[in-house]
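Taken from a larger complex, these chains appear in their original positions, while the remainder are omitted.
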Amino acid sequence: MTTDIHSKLEKLAALQKTLVNGDFLLTWKQDEATLRAVLLGAQILEDMVKANISTRVFDTGLGLSIFRDKSTRTRYAFRSGCNLLGLMTEELDESTSQIAHGETVRETATMIGFLSEVIGIRDDMFLGEGHAYMKEVSASLDESFKEKALGHRPAVVNLQCDLDHPTQAMADLAHLADHFGGLDNLRGKKLAMTWAYSPSYGKPLSVPQGIIGLMTRFGMDVTLAHPEGYDLVDEPIEAAKRFSKESGGSFKQVGSMKEAFAGADIVYPKSWAPAAVMRERTRILRARENAKLADLEKQALANNAKFKDWECTEELMKGTKDGKALYMHCLPADVTDVSCKEGEVAKSVFDRYRLDTYREAGHKPFVIASMIMHTRFGKPWDVLKNLVAANKPRRPV
Amino acid sequence: MTTDIHSKLEKLAALQKTLVNGDFLLTWKQDEATLRAVLLGAQILEDMVKANISTRVFDTGLGLSIFRDKSTRTRYAFRSGCNLLGLMTEELDESTSQIAHGETVRETATMIGFLSEVIGIRDDMFLGEGHAYMKEVSASLDESFKEKALGHRPAVVNLQCDLDHPTQAMADLAHLADHFGGLDNLRGKKLAMTWAYSPSYGKPLSVPQGIIGLMTRFGMDVTLAHPEGYDLVDEPIEAAKRFSKESGGSFKQVGSMKEAFAGADIVYPKSWAPAAVMRERTRILRARENAKLADLEKQALANNAKFKDWECTEELMKGTKDGKALYMHCLPADVTDVSCKEGEVAKSVFDRYRLDTYREAGHKPFVIASMIMHTRFGKPWDVLKNLVAANKPRRPV
């Protein structure tokens, strides 16, 4: 274990990457070395917890979160990631606060920033708005820091926006690195990111967008598949095209799950709403045309129903590499005959990979903690090295 | 103080008891030495706080709670018990999480377990279900730990289920040990656990069940009294019978408060709903037959009203040992002319024991902290001994 930690610490130090006084909003805006550094940081923190070495760097300090959508896993991951570093967490509850009273974003950003090291935000429900909101918070913090209304610049970490879900995609990357024995082994692996049927409508696009935008950077052959009309937004598609060229991998789009699964090493079947539906949904909600929302939902569900055969079945799994592709999901999955009558994945397939999806999720607290460390310190590698050297027990054994 | 701590530490070490990688769900499933160890642990932690010695064992770590019913005292006790040990607390809020979306218990158990030392659960409203839910969470954690989806096995601590309320019963035991000068002095003491009238219906059965299941283990003469039909469930009744024989105490059931109070050293008058009513309530709620719920409540209240004379009055108190039995209650009590017109206890009786009931409640944070320590460490006695030896101040004076 310790040898392993030291070799990772050396690799991390060699990268010399920091995001100090910056944010982590979109993976495709970060250079590859930074992503490698964040991943290494997460792996080192995981190793430290296994070796019972304290990861606490902050004596006091706050991690603030704002959840504009429901969350169990990411909320817990943010809180436990903050706690790993010694930060107390608080959530801005917009219903019991005075935010509804016409308060501006920039004011609130400063008010919750005075003693916060990080502000984690989930705002994924409104296409065209979530990322914009995070940028606004970010700009407000910049201004207040520059003008000395804030004594330091808290980081913003994207806990899922309309464009990307970087803590999920990076946790997925950590899972793949674990599963295949290292990032370098991902080169040439075929990943199928495919739409799948769900009895609900309106699931965010951020997971598939995050996956194609990130996995194309490590030489993987990424295939995106969805029924006609279930388009993603352009920005991550363009990023995936560009990155696949740069990394020596590939990116293609196909029209069937079967085609995407053919020979795949990894499959990621998941429901999402068409970008056009999500845009119309945002417009309706803004205009408060609530009657139209029911119509939109009805239409969207009717359209979904045409594609019930987009289910990750045993039959389809047989077409993957040796019939044994790694199944991935960000959870919760719509499992046929478990959580719904007809869903994203057959029960027997899901059951085989269920514990794998738990392991996949288990990386998220560490990814978030690593993102926080990289945004807080000029030399995160030294901070981690000092913690390992101090070798303070995390708890008695 | 310090001498006292050291003698308790020696007794604890002699018991050699640990629940490491296990849970604390029902007192009657624990052997007596374990209960003595948990009680000693709680007393040592209390002594340490009085002596301003730090009880912090965790550098980082989380205590998760799930409250499926309202709670003020136990919620605070869980949080302060976790904080005593250095754990940050978080509550899984099922309304803002995605749990309602068909997520399975076992998945959630793992998702909130990654960096948690303990998961505290209150699920007391549905007879036949609360304990079953905790067992399901427990089994899920076992599986994920065995399959390495979790790096450690978080403990489940029962913060009140349909069968038992072990943190309350153990705090009550600590109160009795305090009041009578030690556990051994409880031998031969007469305790009356009796039903009492309340203007509400549907109060859980877990407190009386927990009391008869625990107090019969220490040689006490326990009498249970309730009006006809207000039966408890069988499991704790059977446990009480068995334990009273083993411990040299006694357990009997009588039909009037007066008879139960006669010569009692301790009285615990408290309202609860008949097991049959609670079972029907669970059935109705499951079947969503909401109209029937109002009928059930009406019937139950009408039946309750027949037993308004089950009130702990001065007159009844005169019949206790020297007229001075110790009055106990888990709070909040329905006090006649204070919180209601006709309730469980007369104002003058309650007033005389009010501060005693506060002292009784004050043991709970320490009982919970001791339960956590016993489920986390192979040698909890050594962990406590090391803390006392370190003698780090809890705070400046």
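Read from first to last, the chains carry the letters A and B; within each, the first residue is number 1.
The criterion applied here is as follows: a contact is a pair of C-beta atoms (placed from the backbone, for glycine too) under 8 Å apart; a residue touches a chain by one contact, two chains touch by 3 or more.
What you are looking at is a predicted structure, and each value in this text was computed from that prediction instead of being measured.
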{"item": "With 2 chains placed, the number the full structure-file assembly comprises", "value": "3"}
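Everything below uses one rule, namely that only the chains that are shown with their structure count from here on.
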{"item": "Rigid-body rotation angle, subunit B and subunit A, from Cα fit (steps of 5°)", "value": "120"}
{"item": "CA centroid of subunit A to CA centroid of subunit B, Å", "value": "40"}
{"item": "Complex contact set, residues of subunit A against subunit B", "value": "49-50, 54-56, 67, 70-73, 75-77, 79-80, 83-86, 88-89, 200, 331-332, 334, 338-340, 354-355, 358-359, 361-362, 365, 392-397"}
{"item": "Residue numbers on subunit B that touch subunit A, as the complex places them", "value": "57-62, 64, 88, 90, 92, 96-99, 101-104, 107-108, 110-112, 114-117, 143-144, 147-151, 376-378, 382-383, 386"}
